[in-house]
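Below you'll find the structure, written out as structure tokens, and then a few comments.
Removed from the display is one protein chain of the complex; every other protein chain stays in position.
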Amino acid sequence: MNNFLKISDIDNLKSTIKEAIDLKDNPRKFKKLGENKTIVLLFFNASLRTRLSTQKAAINLGMDVVVMNFTNEGWQLEFEDGIVMNKNKSEHVKEAAKVISQYCDIVAIRAFASLTDKEKDEAEVVLNNFKKYANIPVVNMESATGHPLQALADAITIEEFKSTKKPKVVLSWAPHPKALPHAVANSFVEMMQLQDVNFVITHPKGYELNPKITKNSAIEYNQEKAFENADFVYVKNWSSYKNYGKVLNTDSKWMITADKMKLTNKGKFMHCLPVRRNVIVTDEVMDSENSIVIEQANNRTYAAQIVLKKILEQND
Amino acid sequence: MNNFLKISDIDNLKSTIKEAIDLKDNPRKFKKLGENKTIVLLFFNASLRTRLSTQKAAINLGMDVVVMNFTNEGWQLEFEDGIVMNKNKSEHVKEAAKVISQYCDIVAIRAFASLTDKEKDEAEVVLNNFKKYANIPVVNMESATGHPLQALADAITIEEFKSTKKPKVVLSWAPHPKALPHAVANSFVEMMQLQDVNFVITHPKGYELNPKITKNSAIEYNQEKAFENADFVYVKNWSSYKNYGKVLNTDSKWMITADKMKLTNKGKFMHCLPVRRNVIVTDEVMDSENSIVIEQANNRTYAAQIVLKKILEQND
Partner (left out) sequence: MNNFLKISDIDNLKSTIKEAIDLKDNPRKFKKLGENKTIVLLFFNASLRTRLSTQKAAINLGMDVVVMNFTNEGWQLEFEDGIVMNKNKSEHVKEAAKVISQYCDIVAIRAFASLTDKEKDEAEVVLNNFKKYANIPVVNMESATGHPLQALADAITIEEFKSTKKPKVVLSWAPHPKALPHAVANSFVEMMQLQDVNFVITHPKGYELNPKITKNSAIEYNQEKAFENADFVYVKNWSSYKNYGKVLNTDSKWMITADKMKLTNKGKFMHCLPVRRNVIVTDEVMDSENSIVIEQANNRTYAAQIVLKKILEQND
């Protein structure tokens, strides 16, 4: 693996998921692999799970880790080409990416969607410019339109918890007071399209994700109908894609409740976290034995670790 | 030791202080103990000594260290049970604590008192929720009502500098322009109650600490009288406990001066730092040979290290 920007950067998804699960037996087994290698984690946005799990994954592989909160520790970056830089941005990504490449062996980047400029978000300005100008592997720690490390952790979790060969997996929108990006939902959709699952997306009208991503995935506007016989219910809020970045409603009718979960086949409840209790999902569901959000978060370490391992092996 | 939340979590205080002092001969002696173990330091407040000394203690024990400034790097946490999370808090401590537990082996937390909500402060909402939901040992790096790592460093310092079997130790309030928490004073009182010392607390009326903490400790409202024949003068400001979080006066008559120190038995001057010169204490006292604040700060490393060592041994 040269870069990990999107799910399709994984060559053999099936075996990668298996390898990630195998890492759990002995997380420090490949500690020699990262020796004398440095990863820098660049955060343009807040992070808890990604911050800690990626650090842990790198430590498990024996790497040295450097963390940088770009927004307040570095210089404001310019991403536009050919611009006269006489405003508030001090450094162009061309230099930043090339320079960072010389100090580190891998660069991992978190840069959320603006949710105001659809074109810019879809161009993945931050991630793609780093990819373009960096001379080292780039890892996506959640970009404007995707969060493939999360989706890989999700797939690992489903693999571990599934009890039938082809489980039914539902991705359900749920309400949230603030406008949230589409990244997690997008990557989950793309991941499920590659898995041997019966996949259904459910959300209120107006919350359709980018059709170029959902493609032929089934969309069911009746949430309760979608939940019937589901083995996994993956919940996430996102803002409108059509009416870009807008919150169309915060209708609590779409909140995940125990009653709705009863419609499922003892379905496992999943969420990428952070989750707003009693807005997205009731305490009852969150605290039920079918909630596997903590196990899912744990898999973030092994998703990151298998990706870093493959990058290190490629560049060994 | 499973957690280190308060002084009473130390089983054998006397031998622990001795062991801490012994660490100084060879701070890296137990470097194997922390191998392949990770500690995460979560800061909800500013820190200099605690930040650096706890990192150093963990490094000395061979641990990997991850530092996170929760307030600006992570998500705002909700601590109330059963609440509808539709305001500005994105994540519940239930998830945060459980998730962090999966990435690390020990979690250390700094979360100061609000000084506005006495009940919440006394409930130790942050620390106790992490203790409740984390599955790994929790270390208190100063909570709303206590700073036991500081108190342990203080006891180590007194042990090192005492020249009589049962020294007289005075805890004196001193003025400060801002409202400060009671944590350091509380833990010092609790620590002195467990030591073989003649202990006296002195402060203006209205600045009585929580009587459940001071218990039978002597309180002398006349500062000069309290200082007579003192071997150690431990100085700290705190806001009113009764009139919770209020600054009742900033009377410079209570500042520590060389004249007052002359009343002591060549008493050593102690303060946890940071200290405001010429407000809490004059330059003359701070810069005198009887000031041992720097040595006291140095002992923060060994206090943290002996605590982490005992936790690692327990969980080995």
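Quick notes on this structure:
The chains carry the letters A and B, assigned in the order they are written, with residues numbered from 1 in each.
Just so we're on the same page, a residue touches a chain if its C-beta (ideal position, glycine included) is under 8 Å from a C-beta of that chain, and two chains touch if they have at least 3 such contacts.
Note that this is a predicted model, so its numbers are computed, not measured.
Here one chain is not drawn; of A:K6, A:H92 or A:H203, the residue touching it is A:H92. Screening A:I17, A:L48, A:I100 or A:L115 against the full complex identifies A:I100 as the residue touching the chain left out. Contact with the undisplayed chain is limited, among B:T38, B:N140, B:S187 or B:T301, to B:T301. Only one of B:F4, B:F43 or B:F130 touches the absent chain when the whole complex is considered: B:F43.
Within the complete assembly, residues 36, 38, 40, 64, 66, 68, 72-75, 78, 82-87, 90-92, 94-96, 98-100, 102-104 of chain A touch the chain that is not shown. Residues 28, 43, 46-49, 51-53, 55-56, 59, 69, 72, 177, 250, 273-279, 283, 286, 293-294, 297-298, 301 are the ones on chain B that touch the missing chain.
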